[in-house]
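All protein chains but one are shown in place.
So, chain A:
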Amino acid sequence: MTTHYLILSGLLFAIGAMGVLIRRNAIVVFMCVELMLNACNLAFVTFSRQVGNLEGQIIAFFVMVVAAAEVVVGLAIIVTIFRTRRSASVDDANLLKY
């Protein structure tokens, strides 16, 4: 049965989404986004087995590549803002509002 894997994937996705919403450190927020992407991968692979074709597994590879590219861009941005502000807290970045 694949249901258990789907439930696990849903849980991971929910933990990731919750983390993005409540954590303050930009790096941790970013890690939570990566967790969400991995939850997607688990869902893809599970569905691939369930529906009986390989598309889902191929998509999982694409998602890994995209996630890697996202890490490069994301860490560059977060490191730059940390060097400027000496803080990676998303609460401190509050100049743009209203």
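As a working rule, contacts are C-beta pairs under 8 Å (C-beta built on N, C-alpha and C of every residue); 3 or more make two chains touch, one makes a residue touch a chain; residues count from 1.
Just so it is clear, contacts and distances are computed from a predicted model.
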Among "NADH-quinone oxidoreductase subunit N", "Inner-membrane translocator", "Carbohydrate ABC transporter permease" or "Nitrite/sulfite reductase", UniProt-listed name of the chain not shown: "NADH-quinone oxidoreductase subunit N"
On chain A, residues whose C-beta touches the chain left out of the figure: 6, 9, 13, 16-17, 20, 26, 29-30, 33, 36-37, 39-40, 43-44, 46-47, 50-53, 55-56, 58-59, 62-63, 66, 69-70, 73-74, 76-78, 80-81, 83-85, 90, 93, 95-98
